[in-house]
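Of the protein chains in this complex, one is absent; all others appear in place.
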């Protein structure tokens, strides 16, 4: 490995009104290495790497690519200098085909005329390399979240970039897809591509990276050689304290006699004949591959999408919520998987975001009790350890993880009895994860609530659930009790339907 | 007639059908044509020449025997009117002395403006002197040719008929009543002794009358304050007749709406019956002031 | 937080600064501008737009737009005068029926936008077109007049020196600010305007919110129409052509973002005042009405542009 740096971000500082996202961070990428960038939510990882494409213009600092210095970057310059970036948020055009998305901004063309066929052929090749079956002509909006992410990855690879930056590429993917992505990453490494890899999943970091850069609160902390580092050390550097357990223990608090939620042959929204029982004080895990239909099931329970047939019982009474409002009033909550689109109301304050479902409850003749509003917001800011200078801050100015905490706070405040978590810790750092797990435990243990948890992280699913149900292509394919938990069994069930 | 069943069909396009004066006259004209057993289509072009050309095209294709245009811009419809003439359709123009027509029923808008100016002068001469000049506001709407000509005519008429006893203190827009009212209020605020308002249309009169009523109250408007414009609508005539409002005179045409409609229908008859207009195809419309003296007679035909 | 509030104050004041600069300029050109009488006249003139702008603010906050406002005002003019004059309906009842009708038009818009899913621009444009036709049919293109004296109060009356329409406008502004800041509906407007799907998943019945907002827009337009009717004392089938854009201009000048989710009532008040000062001042200084158009366009670009440019720079 040569000691020459292909990319240097030097003394980068980025200020937002009221927030300093980065304070003098330096990061240097060597030729042909995989450099992991880790840090808590809001540490500034995404902001930092956005600087090398011009998606974010740093307040001060230098960007040096292959020895050439740039005071400011643009997406065009970055691409001309061999940099490709997979962003944490999706960056696709829903109304164009997968192939056109793959070639967005650099279509194959003859003169001013595009060559659609060539693009489709190239796209098909790229998808094949990733072992995914995506029709290049399919509209982006018709693809699932996981597939959309795979298109993003294919797009970055397709550019034949010398420098590849990946910001949490695995977050929306299932294990099988993560595997094929890893193969490609290894292949690229062999070809001499230099890679910056951001993830909250430490096992990925250990598997792939050569060196690790840790940042915290917008400041550079330390660079480590992966092989010489310890997980405990990493975590301590990230969160600034020691964490002993990944999954906090929880006493048995399940009340077998009280069934909070029962589904009988629920069909609709892509799911068929789903039966399940959730007891009071239980955390029931829902496992499966991308497209298994778990989110769809959650949407039906939450009244967001109507079911076609079957029955739902909540605390023994039959229910058929026609809107989220009805579900919320019954005591059901949903922490959605796509935070930016379905969770956070980005343009309004943290305080309003937390209070949104309970305004009617806390109003008199439609007039809001502003004191109560403030108290509630303060309470859950404290409980959820939301990092913010003040509660009137717009939620869009928070990092992904902190946004998630606001959403969790919202449902805590709404006093829901049954909380559905759809990928509760997607893109959330270890420190915050632990807090959220503890909170989930407290909810079932101390407050007698019940939780339905959808998760694609196998570890998390097994670590947190009391029982696991597995879905495949809209069918329920298996149920596991705690003592039966194992990755292999879950995977077998998860791929059951497609094997038939 | 070219119609299969022998009935006569008339196509009419006018500048603006949502305008009170036009809606009123056209309503009466409809009655006249119905009485004669004709078929008709009346459309407004919203002061838009392009639209009007299209409307004449549609009339040609729908097999009219007579097309009447009240042109947004006479020059623009000359071409299409000549096509109509070629198709053996009679064409009449209301207002302008057009070329490609069978006959024109002409209103000289500059002349009409002059008449308004003259009528206003009589009022001014009666109430004002060299030492105490009338403070005149001209209410126009400079975006259409017709109204622009009227406004210019008004100024000429004032100059010709007044002694040195007036002064134009403001010129403002006011095609529709609310706009006129707002602008007159502003003028009165800028010139507290603004007292004579002369305008080019019904909206100008209704708006300024209402502004004066609001300022002084009914019956309390000083004698030397007045509003004089053209167009014959019921509301204007009522205000004039009431006597305790600001309306002093209206410059009208043939008389009532009914008179106008009848005169127009008579023109239609003459044209349809194949009268020869080659010696003089421009028939000029009568213009004359309506005052308290003849208002009752006119109101009968509204 | 302090900083933020200060920033907001400065931002909203930028609009007020524009207003004050305009006032000073006009006063220099014609000292009568600043007299109490003229200022009251100025406000009276803008009352119709100001009242309608309250409903429009809600609609624009939702990220929608209401092009039907002008037609609703015209329709109300014609309907109310038809009821009172041709059908002999007592004034109070006629007013109630008229306001109900205008609110219903708003609900029709809400139905098209929310239930059918037609973009507001198109749905309300269709309503505009259709109701301008209906208004003309009702009145047969003729002005309707001859109301009772008491009806004049709304448009021409005064309480002390203050014209009644100005009082109505101020009450509407206050009501608008109250709804936006103190009631949960107001919070919902911002939430739905900002991210409708997230709002729905937080338990807001977004469909109902849209209905409510369009109904309110219809209602305020109806009220504005009544004030106009009383002011001009005659119902006409073309009373308010293009008023929707006057009203939209007031709202947007006031800093309400047309993409929805942000804006404040106080800004709209300032926007309305600016338009009113311009309308009045340009006539006072005898500006040619063609040039007035150019000035209006430039002021709009400068005022909105300043705000947008700031935001754009901040975003980076």
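The letters A, B and C name the chains in turn, as written, and every chain counts its residues from 1.
Quick note on the criterion: contacts are C-beta pairs under 8 Å (C-beta built on N, C-alpha and C of every residue); 3 or more make two chains touch, one makes a residue touch a chain.
Please read all numbers here as calculations on a predicted model, not as lab measurements.
Considering the intact complex, the chain excluded from display touches A, B, C.
The chain not shown here is touched by just one of B:20, B:33, B:53 or B:298, and that residue is B:53.
From the set A:94, A:191, A:396 or A:482, the residue in touch with the chain omitted from the display is A:94, counting the whole complex.
One chain is missing from the display, and on chain C it is touched by residues 65, 112, 116-119, 121-123, 125-134, 136-137, 141, 245, 248-249, 252, 257-259, 288, 290-294, 296-298, 300-301, 304-305, 308-309, 311-312. Although one chain is hidden here, its contacts on chain A can still be listed: residues 53, 55, 75-76, 78-79, 85, 87, 90-96, 100, 104-107, 109, 112-114, 135, 137-139, 142, 305. Residues of chain B that touch the chain left out of view are 17, 39-44, 46-50, 53-55, 57-59, 61-63, 72-73, 75-79, 142-145, 148.
Here is the rule we use: only the chains that are shown with their structure count from here on.
With respect to chain C, maximal separation of chain centres occurs for A (centres as means of Cα atoms). Comparing per-chain C-alpha centres with the mean over every protein C-alpha atom, the closest match is chain C.
Rounded to whole angstrom units, the spacing between the C-alpha centres of chain A and chain C is 43.
Centre-to-centre, using mean CA coordinates, chain A is 71 Å away from chain B.
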